[in-house]
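Every protein chain but one is kept in place in this view of the complex.
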Amino acid sequence: MLRLRFQLELSYEIEPPGCDFIFNLQAAQTPQQLLVSELLGNSQGLPSQSHLDPSTQNRYLRLRAGAGKLSLNYQATVDLDHVQTAPELLGEVAVADLPAAVLHYVYPSRYCQSDRLHRLAVQEFGHLPKGYGRVLAIRDWVRGRTSFLANSSTGTTTAVDTLVEQVGVCRDFAHLMIALCRALNMPARFATGIDYGLDLSLRAQDFHAYVEVYLGQRWYLFDPSGVAIPMALIRIGTGRDAADTAFATIFGGVRGAAPVIQIEAIANAGGQLMQPVHVTQGLSTA
Amino acid sequence: MLRLRFQLELSYEIEPPGCDFIFNLQAAQTPQQLLVSELLGNSQGLPSQSHLDPSTQNRYLRLRAGAGKLSLNYQATVDLDHVQTAPELLGEVAVADLPAAVLHYVYPSRYCQSDRLHRLAVQEFGHLPKGYGRVLAIRDWVRGRTSFLANSSTGTTTAVDTLVEQVGVCRDFAHLMIALCRALNMPARFATGIDYGLDLSLRAQDFHAYVEVYLGQRWYLFDPSGVAIPMALIRIGTGRDAADTAFATIFGGVRGAAPVIQIEAIANAGGQLMQPVHVTQGLSTA
Amino acid sequence: MLRLRFQLELSYEIEPPGCDFIFNLQAAQTPQQLLVSELLGNSQGLPSQSHLDPSTQNRYLRLRAGAGKLSLNYQATVDLDHVQTAPELLGEVAVADLPAAVLHYVYPSRYCQSDRLHRLAVQEFGHLPKGYGRVLAIRDWVRGRTSFLANSSTGTTTAVDTLVEQVGVCRDFAHLMIALCRALNMPARFATGIDYGLDLSLRAQDFHAYVEVYLGQRWYLFDPSGVAIPMALIRIGTGRDAADTAFATIFGGVRGAAPVIQIEAIANAGGQLMQPVHVTQGLSTA
Partner (left out) sequence: MLRLRFQLELSYEIEPPGCDFIFNLQAAQTPQQLLVSELLGNSQGLPSQSHLDPSTQNRYLRLRAGAGKLSLNYQATVDLDHVQTAPELLGEVAVADLPAAVLHYVYPSRYCQSDRLHRLAVQEFGHLPKGYGRVLAIRDWVRGRTSFLANSSTGTTTAVDTLVEQVGVCRDFAHLMIALCRALNMPARFATGIDYGLDLSLRAQDFHAYVEVYLGQRWYLFDPSGVAIPMALIRIGTGRDAADTAFATIFGGVRGAAPVIQIEAIANAGGQLMQPVHVTQGLSTA
C-alpha cells in the first residue's frame, strides 16, 4: 500500500467586486484511492459549498470571494492500492458491449477532435492487435513525436494542433492520446492529478494531466507525457477533456500565481515506506 | 394541450460483416412532453437494447445489424404541455447559484468553442440587461447574420466556422448560439427533435436542431434558425452539442439514405385539434 | 520530342448584370514546352485582354461577359522536351544561395502552412540525405498516407487539414507536399496543368495540380497524387498555391459546369508518335 501526502497552495489577486470560483482540486475517493485525511482552508475565511458529481466522482467546491488577496490551501494523505491487471487480460470492449455511462467518452470533445482523426488512427494503429498493447502503442507514438516544452501551448490548443505542431505540455499529450483512442472507438478520458515526479529538476511541481482508457471493465491509467510514475498519480478529477476538469474555473477578474505543490511518499498504516515504481501491469483507480 | 403524431423511417445499406448502431431517436418523456403511444420496428427483426441516460433523459437504442439492408421505423404520438413563463420572470442565474448538474453546460464543447468567444460576446451583448431578452438578442443576432443553406456545412463544422463564414444549417445556427450563451456564462445545450415546420416547401422534413438555455430554474427553448414553431418542437435528445446527440451513431461501414419524416397535429384527448402558434412567453419541456 | 494536343471547354451561366473573369488556362510557353499552335474562342464573341506575368510566365486572360450563357473553348498543341537530370545531380540549394526570385516560394502561403510544420518535417525527413531522393520521400509519404477521394475537400481546405484528415484531391496532395518541402527550406510551388492520365476509367479528365521543387538550378516536377505521368503534364500556371493559380477567377454571380477536357499524344514534327513514360530522371519545364 503506497501512501502519499501532498499539499498545494493557490494564490489569487481578485478585482472588485469579487468573483466566483469553482474548484476541483480535492483528491478523488475511490475504492483504490482512499483518503486518509485532508485539510482545506482559505485566507478570507470564506464558507464554501461542495458537491460530488455522481457520474465522475469529481469533488467540486464553490466559493464566492471578495476583492483582494485570496489564498487557498489544501493538504491530503491518500492510500493508493490500484487494481493491477496483466496486459493480456485487458481487451478492448466492443461498442455494443460498452456500459451506457461510458459511451460519452467515445465521442469527440472540445480539445479532442476524434471525428477528424479516423483515417489517421486506422492507418497508424488499425493493424495492431486490439487491447492494452495497442493503447501503449498510441501512448508511445504520441510521446515519441511530441516535444515537451513549457509554455508552448495555450488554453485553446487542441489535439489537432498538437498533432500538427508536435509540441506541448502534459495537457496536450493527453488530448492527443485521447483523440486517437476515441477515433478507434475506445472510450478515453482526461484525468487531472498530482504526480510524484521522477526528476523535479526538469520542472516545477505542478498539476498533472494524464489519460484513462476503458479496457476490460475498468478505466486504466496512461501517462503519455512520460514525466510521471503512473502508480503515484493521485487522481483529482476526470472528464472528457480539459474543458471539464479545470482545477479552478473562475467567473470574474483575477490574477493568479503559479500553484505551489509538494508531494512525498510516507510510511503507510503498517509503518512501511513504499516507493512508487514503474510496472508492466495495467493500473486502475476505478 | 397540443397533440402531435409523427413517424420516421431510416434506411441503411450495411457492408459486411455488419455493424453496431446507437440510435437516439425516440421522443423524450418529460412532465411536459407526454408519450401517448409509440411503435418501433426494424426490417431485420433485430432485438435491441435500450437505456435511459439518467442525466439527460435521452433514450438510447443499441442494435447490432448484419450486412444488407436495414430499415428502421418509429412512430409516436406525444402531448405537449409546455411550462410557459413570462419573459420578465426569466432571469439569468449567477454561476454561484447554478445547480451542479447544469454546470457542465457552461463549458466549451467540441462544436461550441465558447472559450474563444468571450470578448466578442461581451462586446455584442455585454451591455444588454440580463435575462430572456438578452438570449433573444443572441438568437436574433445569429439568425440575422447567418444564411440558411442546405449542404453548406459538414459534420466537423464548428460554431467558430459558422461565425466566420455566416452560412449553415440548423445544427450550425444552434452551435453558434450555444457558444455565445456560454461565453456569457449562461448554460446552454443542444437539442434535437422533430419540428412542425411552417413551410415545408422550403425544405424536406428532417430532424431539427435547436437550443435550450437555462433561465430561472428551467431549460427554455430557442430556435435560432427560425424555421420552426418552438411550441411544436418534439424533443428527442439533448447534449452539449451535436457530438452528444447524433440520432444515429454508427460503428461500421454503412450507406444511409435521407430520413423520411412525417408529422401532423391531431385531435387531443379532449377531441380538440390544437395548432401550434408562436408565443411571446418562454417555453420549457423540462 | 513528345507532342500533345488538348482541348478544353468551360461553360457558364452568368447572372445579370454580367461578370468579370480572369482565366489562366492557356499553356505556358517555356524553352521546354513549346507552343505549336493554339486556338481560343468564346460563345459571346467577347474581346479579351491578355497579359503575361513576368515572374511566373503565367498567361492571363481577362474577359467581361454579359448575363446569359458563356462557353469558352481552347485548344492547343505543345511539344514537350524536358530538361532531364540524373537524380544524383539534383541537390538542395542552401538558402544563402537561392536566387532572389525563388525566395518567396520558401514562405508559407494560404493553403500551405509550412510555418506550422517545421517539427514534423524535421522529424519525418530531417535524417534523410538532402536532394532529389528526399523530395521523393516527401512525395511518397504524402501519397502513402492520403486517400484520393473526389469531393472530399473544398476550396478552403489547407495542407494542415489534409495532413490531419488524410484525404483529398490532387490540389490537396500538392498543398501538403509543398508545405512539407518549405518547412525544410526547400522552395516549392503549385503548378496547374492538363495531365495525360494513365487510366481514365478512374476519373473524368480534369485540370490537374502538381508540384515543382527548386533543386540544382531549376524547378523539377513531382506528382504527389500519383495519377499522372509527369512527363506528359502540360503546364498552365504556377504560383504559391491554389490561391494564385485558379484556372478561372470570377467576380460576379455565375453557375459553372464541370470542364470538358480531351488530350492525346500525336505525331511530332518528325512524324513520330511518342508516348509518355515514367522515368527516373528529374524533369523540368523551366
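In order of appearance the chains are A, B and C, and numbering begins at 1 in each one.
Just so it is clear, a residue touches a chain if its C-beta (ideal position, glycine included) is under 8 Å from a C-beta of that chain, and two chains touch if they have at least 3 such contacts.
Remember, predicted model here, so these are calculated numbers, not experimental data.
Enquirer: Could you list, sorted by label, every displayed chain in contact with the chain left out?
Expert: Missing chain, whole complex, touching shown chains: B, C.
Enquirer: Kindly state which of the options C:5, C:64 or C:218 is in contact with the chain not pictured.
Expert: C:64
Enquirer: Decide which residue listed in C:29, C:185 or C:281 touches the omitted chain of the complex.
Expert: C:185
Enquirer: Even though one chain is hidden, which residues of chain B still touch it in the full complex?
Expert: Interface residues of chain B facing the absent chain: 116-117, 119-120, 123, 145, 147, 160, 163-167.
Enquirer: Can you name the residues of chain C that touch the chain not displayed here?
Expert: These residues of chain C touch the chain that is not shown: 20, 22, 51, 53, 55, 60, 62, 64, 94-96, 100, 103-104, 107-110, 113, 115-116, 155-156, 185, 243-244, 249, 251.
Rule of thumb we're sticking to: only the chains that are shown with their structure count from here on.
Enquirer: Examine which chains touch each other and state the graph shape they make (line, ring, star, complete, other).
Expert: Drawn as a graph, the chains make an open path, so a line.
Enquirer: Quick check for you: after a Cα superposition of chain A on chain C, what is the rotation angle, between 0 and 180°, in steps of 5?
Expert: A turn of 180 degrees brings the C-alpha atoms of chain A onto chain C.
Enquirer: Report the inter-centroid distance (CA atoms only) between chain A and chain B in whole Å.
Expert: One centre to the other, that is 32 Å.
Enquirer: Using mean CA coordinates as chain centres, what's the gap between chain B and chain C in Å?
Expert: 45
Enquirer: Give me the residues of chain B that touch two or more other chains.
Expert: Nothing qualifies.
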